[in-house]
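One chain of protein is taken out of this complex; the other chains stay put.
Going in written order, the chains are labelled A, B and C, and every chain counts its residues from 1.
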Amino acid sequence: MQPAYPFTMTVHVKCFASLRQQLGVDAIDIEHRFDMTVADVWQALSRQPPPGNLLCARNFEYVDFNQSVADGDEIAFFPPVTGG
Amino acid sequence: MQPAYPFTMTVHVKCFASLRQQLGVDAIDIEHRFDMTVADVWQALSRQPPPGNLLCARNFEYVDFNQSVADGDEIAFFPPVTGG
Amino acid sequence: MRVEIRPQPFAPWQEVGDYQERHLARGAFGASAVFVGSMRDFNRGEPVRNMALEHYAGMTERQLTQLTEEAVQRHDLLDALLLHRIGNLRPNDPIVLVATWSAHRAEAFTACREIMEALKTRATFWKKETLTDGERWVDGNTPG
Partner (left out) sequence: MRVEIRPQPFAPWQEVGDYQERHLARGAFGASAVFVGSMRDFNRGEPVRNMALEHYAGMTERQLTQLTEEAVQRHDLLDALLLHRIGNLRPNDPIVLVATWSAHRAEAFTACREIMEALKTRATFWKKETLTDGERWVDGNTPG
């Protein structure tokens, strides 16, 4: 019998600012099954529910947590921005 | 019998920009009876009805045409301003 | 706060830098907004060669001081600078400079624009343009 997800994909994950310090993660690669969302990436990374003000980007564009991810994507998590 | 207006007063009148060129008047002193308004000063100066966009100042403050004037006042007439 | 009418050309960005260096406390201001209006070589469909800027000596200075003071107080500015040119200008010459300094950005932005709108609406300046064939008085300002 074939496994339900015979292939895995790799996503490159980055964390910034206070989140980087809290998780102790700057950049990491995560392997996961193919039908993955940003929320799944967060869960695999942190093993905790996302903070209410958490923001995320997929390939340098803001996305929602239910956005699908693809093999090789760069997924970033970060707190509210404070530039300018 | 006494005249109705035994005393006169002097107002200093200035004109600016296109109005100065049209009237050929830069600065002039006008003598008039005491109960004078800005409109009277204009009439004495120009002998014509005021243009619709005419502006006036009394002692360096914008005023309406029905504003009274006093002896020694500086009254200025000018077109719409175009600074900045 | 400084308000000046200038009969000679001025270098606006250097004026702002110099004023800030001399008059603003380091680390006190978080925001500065600046507007510079300059003479264009083209207006209302025609090339413009030169411009004469006339003002009402005595009245104009009072107006500029008053409208700048009003903005400083209304928006709790740390400081403000206003320079306005008079005399004979050539294309590219700065006409007006308004600079505002405040703790946060909203105040500096809003005050800078309000000063410009008040100046455009009220301040007693008049422009006469020299075209390729003759002169004309500018008869009104572009809406803000």
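Please note the rule applied: a contact is a pair of C-beta atoms (placed from the backbone, for glycine too) under 8 Å apart; a residue touches a chain by one contact, two chains touch by 3 or more.
Source: prediction; values computed, not measured.
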| Touched by the hidden chain, which of the shown chains? | A, C
| For chain A, which residues touch the unseen chain? | 14, 16-18, 57, 60-62, 74, 76, 78-84
| note | Per the touch rule stated above, chain C touches the missing chain via residues 11-14, 16-17, 20, 26-42, 91-92, 103-106, 108-109, 112-113, 116, 142-144
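FYI, only the chains that are shown with their structure count from here on.
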| field | Separation of mean Cα positions, chain C and chain B [Å, integer] | value | 29
| Inter-centroid spacing, chain B versus chain A (mean Cα positions, whole Å) | 75
